[in-house]
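Note that this complex is displayed minus one protein chain, with the remaining chains in position.
Moving on, here comes subunit A:
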């Protein structure tokens, strides 16, 4: 009797498992289909894009669309501009936040908890509240039409990244720091020689998140950059959209250029993306 009960349960479990697997397969097809659509549309002729009903695969693979798109707008210039900003932002975010996070995690000082609570609470301020007065500040400084408003703040710490790195530093035993101090090492030395090497995975996570943030930033360049020679990829793509109007094959090819580096980064460094998420949820990596 009991055996039969368990047997039926394992059967039921098997059915559930198979159903689960099928559901996941269908779901992943749904999730991938937009990306396929982007590739497929980018390879079609405009006539085929507009045809009804739409085709799932291009009938005539127009590889030259990519060349035409690349030549239709200065994507090379946009790429260099975007890389310049992105690299500077990544350097600033990684080094400065690691420094600050070490301070919050490993050096006792008066008011540390209160200050860290302020760090966390700044994450809750809607961006637009500071966006407008910051614009006033940067325009009075004459920084409009330069990259300074996009880059300089990255060198003064970011709440989210400080939080992330501090979480990681907390897992380093204090005895290790104490021992180094006994040997006469300064905190600066300990940060460089012990802190950085031990928190490399977390720094990689911060680097990747910062890269992604700067690469995809649209609002900042939209607000501060008017000079066409300074356009970033996001801004360039938006302008390209206006110029191409409804040339969806070229627009999809352009979108592909802009999204591809992030996709590549994702496949190579997925581990660090996932680690960042785990640190957020308070779990260990």
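In this section, contacts are C-beta pairs under 8 Å (C-beta built on N, C-alpha and C of every residue); 3 or more make two chains touch, one makes a residue touch a chain; residues count from 1.
Assume contacts and distances are computed from a predicted model.
Student: Can you pick, from "SGNH/GDSL hydrolase family protein", "Quinol oxidase subunit 1", "Pyrroloquinoline quinone biosynthesis peptide chaperone PqqD" or "Sugar ABC transporter permease", the UniProt protein name of the chain not displayed?
Tutor: The chain we cannot see is, by its UniProt record, "Sugar ABC transporter permease".
Student: Tell me which residue among A:86, A:167 or A:234 touches the hidden chain in the full complex.
Tutor: Final answer for the missing-chain contact: A:234.
Student: Per the definition of touch given earlier, which of A:17, A:68 or A:193 contacts the omitted chain?
Tutor: A:17
Student: Which of A:73, A:202 or A:252 touches the chain that is not shown?
Tutor: A:252
Student: On subunit A, what residues meet the omitted chain?
Tutor: 16-17, 20-21, 23-24, 27-28, 31-35, 37-38, 41, 49-54, 56, 96, 99-100, 102-104, 107-110, 112, 115, 118-119, 122, 124-137, 139, 153, 155-157, 162, 186-188, 191, 212, 215-219, 223, 234, 237-238, 241-242, 248, 251-252, 254-256, 258-259, 262-263, 266-267, 270, 273-274, 277-278, 280-283
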